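In what follows, a single structure is set out as structure tokens and then discussed.
What you see is the complex with one protein chain gone and the rest in place.
As written, the chains take the letters A, B and C, and residue 1 is the first residue of each chain.
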Amino acid sequence: MRELYAKLNRLFPLGELTERRSNLAFITLTAEYLRPVLLHLRDREGFSHLVLLTAVDWLEEGQFQLSYLLSDRANGRDIGLRLMLPRDGASMESIHDLWPTAATYQRELREMFGIDFPGSPRINEEFILEGWTDIPPYRRDFDTLKFAQENFVARPGRETWDPARHMKDQLYPDGA
Amino acid sequence: MHFEWMMIPYSLLTLFIVVNYGLLLTALMQKIGARVGRRYGIPIWQNYIDLVKNYGLRSSITHGVMFYLGPVFRLSGGVGLLLFVPTIYGSVMFSNLSFAGDLILALYFVFFGALGMALGAGESGHPHAAIGVSRGLSQMTAAELPFALAVFAVALQYQTLSITEIVAAQQGAVLHWTLFTNPFAVAAAMLSFLGSMMRPPFDLVLAPQEIPIGPPTEYHSSYLALMQTNRVIFPIAKIVIYMNLFFGGAASWPVFFLKVFLIYLFSLFVGVAFPRFRVEQSIRWFLVWALPLGIVAIVLV
Amino acid sequence: MKAELEKRIVKGPDGIEFEVDPLQDYYCQEAPTVMPAAYSKIVEGFFNWARAESLWILGFGTGCGAIEMRPLMTPRFDAYRYGVQWRPTPRQANLFIISGYLSVKTLKRAIRSYEQMQNPKYVIGLGSCTINGGMYWDSYNTLKRLDYYLPVDLYIAGCMPRPEALLQGFEDLKEIIRAGKGEGANQYAQYFDWYKMNQKQVIHDWDMPDYNW
Partner (left out) sequence: MAYQPDRSQYPARRPDGLSRHPASRDTSTALCVGSLDIDLASGKYLKLWQGPNHPGITGNMSLELTVCGDEVVEGKTHVGYLHRGFEKLMERRTFIQCFPIVCRICVPEPDFNEYCYAAAVEELAGIQSPERADWIRTLILEMGRINSYLMYLGGQAGAFGLGVIGQWTTYVRDLMLDRFEELSGARIYHMFILPGGVRDGLPDGFEQRMEETLVEIERVMSDVLDVMFRNAVFKKRAVGLGYIDPALIEPYGVTGPPARAAGVAKDVRKDQPYLVYPQLDFEPVTGADSDVYTRADVRRRDLLMSIDLVRQILARMPKEGPLMAKIPNVLHWKIPRGETYIRGECSRGEYGYYLVTDGSGYPRRVNVRGPSYTHAMALMERLIVNCNIADVAGLLVSLHTYPPEIER
């Protein structure tokens, strides 16, 4: 993967490389180079399969990380492209023209994270949720437990134990 | 033969026997089908309970007048068909009103119920019902064609339209049956029979995986119960026609039960072993395989 | 509101223009009424017996419990023996098995399906998630308590319940029906406002008539 990174780095300014396994690496890059890098990887290097497209919310740093994972079946290797976006008004170029199936992923990200992909087909149609008016639920600042308690009626009698204390009481009553 | 008032209670008795036999027979057929799938199947009296339950439901809604009349037409088609054919040959009690009707009337009744149902289901407004009706009518047109040809062949062969006389001509020996005297007509009619029994490969009207469940989608409570009643009478009435025309009729109830059972079983055996046709495949199948047989039957006669 | 639901003038294929108000024309808004047992005790008892012995399930798998439905209707467990059958349309079904968690989106469809079923009708809550949320107690999209939204006759606990538990559940439901206690439909009609209030509390974009037959 290092040769590939070196080769790519000659063509495009890339960020850091994280090697996870011998056949899986993650590369950080900036938004304007995403499309050329994707095109290069798809057409020149054989990474023709878009495995997934998802986002990670780094709330503390005020950023969304978009992860594009590509796979090269012939050589059995995968490459992940990391892309940082500012959390406010997050918007990214759509890649549905490279992989039609990316439209579905982008629709989900629009709904669950609130990241916009202008031009992606049916991007504003409801995908999973229906009538959702709160914060997009996969954002870190959305508290699912609080939402559930406010919206749904709970049946009384359900108890929750702290696992650590419960284990201590049940298994080691002597305080070992 | 002329009309006597006594015939009415006699026909009602026939109807009663046929309804009960039909309820048990359809349950038995379901059990046999279940055995193919290694199941035990429903209890033999399950149909009675379902019927009572459906009549006993408290609420029912309607979509309009034709929605009411659909099941009524359907049931009168079934009952009428049964009443105008002689159930037991040579029996005064169970010849019903057959003196008054001939083959053409019977053919009319076969079609009558389905048309009434089409009107009723159309009014229910469910798209699946509409699709089911259009499928059903187009398939029925294709499937009844060979049957009509076979019937004409038989009528030509015996030079009569009276069902009683056709049965009478087949008595004496097994080899006198139309099955042996005119095998092509019987083959054409039996293929058409498959098409009218609502079992695969020709159950595209109901087609649970495609248009669940076609015309009866919106029917419930007592409407559905009426249709269930018809569903046990109508196949038997139709089988009675087949039995009379092609298989020598029945001279007593045990023979009747046996023959109806065997003819019914024929459609079941085909049904469990085949998937469902598409509409155009089904129509093409009837036109390619059954229709030439019917024409050959006519030509040979 | 979607364009297809708005009141509008439609020009038919035959050139005649007419006004369509889908919410009024396609749906009946009349509230359900309590339908008492109208017959004498013996007749009603007989009907209740028939209702108990002929349970027609609505074939609507709302959650993961639907996976155990196929074993239930096939050789090993064969629920047909007990008068249990599938119906693909709500009109003909009497028993609605809520097979697991209900998400808010499915709740809308479940309510519609339930309201299209005919009185008397029964609801079984299958799995722990219908009782108190189960595994998904903190999820933002699943209901925690089914009986606030639909009248439930019986719960079957487990995650997921085995087909044997389901068969036992059917037997218990039959007991309830035979005893004349399976009056969920009347309960729904009686406390209709309360059920609607609860339903509207979770369905934020309520866009159907209050009652659709």
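Definition applied: a residue touches a chain if its C-beta (ideal position, glycine included) is under 8 Å from a C-beta of that chain, and two chains touch if they have at least 3 such contacts.
A quick note: this is a predicted structure, and the numbers were derived from the prediction, not measured.
Chemist: Given the contact rule set out at the top, which of the displayed chains would the hidden chain touch in the full complex?
Modeler: Those shown chains that the absent chain touches are A, B, C.
Chemist: Which listed residue (A:17, A:56, A:85 or A:153) would be found touching the missing chain in the intact complex?
Modeler: A:56
Chemist: Touching the hidden chain in the complete assembly: which of B:8, B:36 or B:300 does that?
Modeler: B:36
Chemist: Just one of A:93, A:134, A:150 or A:169 touches the chain that is missing; which is it?
Modeler: A:134
Chemist: In the whole complex, what residues of chain A lie against the chain that is missing from view?
Modeler: 18, 20-21, 23-24, 26, 48-52, 54-57, 67, 69, 73, 76, 78, 80, 99-101, 103-104, 110-111, 114, 121-122, 124-140, 142, 144-145, 163-164, 167
Chemist: Pick out the residues on chain C that sit against the missing chain.
Modeler: Residues touching the hidden chain, for chain C, are 1-2, 4-5, 10-13, 20, 22, 26-27, 58-64, 66-68, 70-71, 74-76, 86, 88-90, 101, 103, 105-106, 108-109, 112-113, 116, 135-136, 138-142, 159-160, 162, 204-208, 212.
Chemist: Footprint of the hidden chain on chain B, which residues?
Modeler: Residues touching the hidden chain, for chain B, are 36-39, 125-128, 130-131, 200-201, 203-204, 207-212, 272-279, 281.
Following the convention adopted for this analysis, only the chains that are shown with their structure count from here on.
Chemist: Which chain has its Cα centroid closest to the overall Cα centroid?
Modeler: So the chain nearest the centre of the shown protein is C.
Chemist: Roughly how many whole angstrom separate the Cα centroids of chain A and chain B?
Modeler: Here the centre of chain B sits 61 Å away from the centre of chain A.
Chemist: If you average the Cα atoms of chain A and of chain C to get two centres, how far apart are those centres in Å?
Modeler: 37
Chemist: Could you check chain B for residues that touch two or more other chains and list them?
Modeler: none
Chemist: Spell out the part of chain C that touches chain A in their complex, as residue ranges.
Modeler: 104-105, 108, 131-133, 137-145, 148, 198, 201-205
Chemist: Within their complex, state which residues of chain B touch chain C.
Modeler: Contact set of chain B toward chain C: 34, 37-43, 46, 49-50, 52-53, 56-61, 208, 212-213, 216-221, 224.
Chemist: Tell me, which parts of chain C touch chain B in their complex?
Modeler: 28, 35, 37-38, 46-47, 50-51, 53-54, 59, 74-75, 78, 80-81, 83, 85, 88-89, 91-92, 94, 118-120, 185, 213
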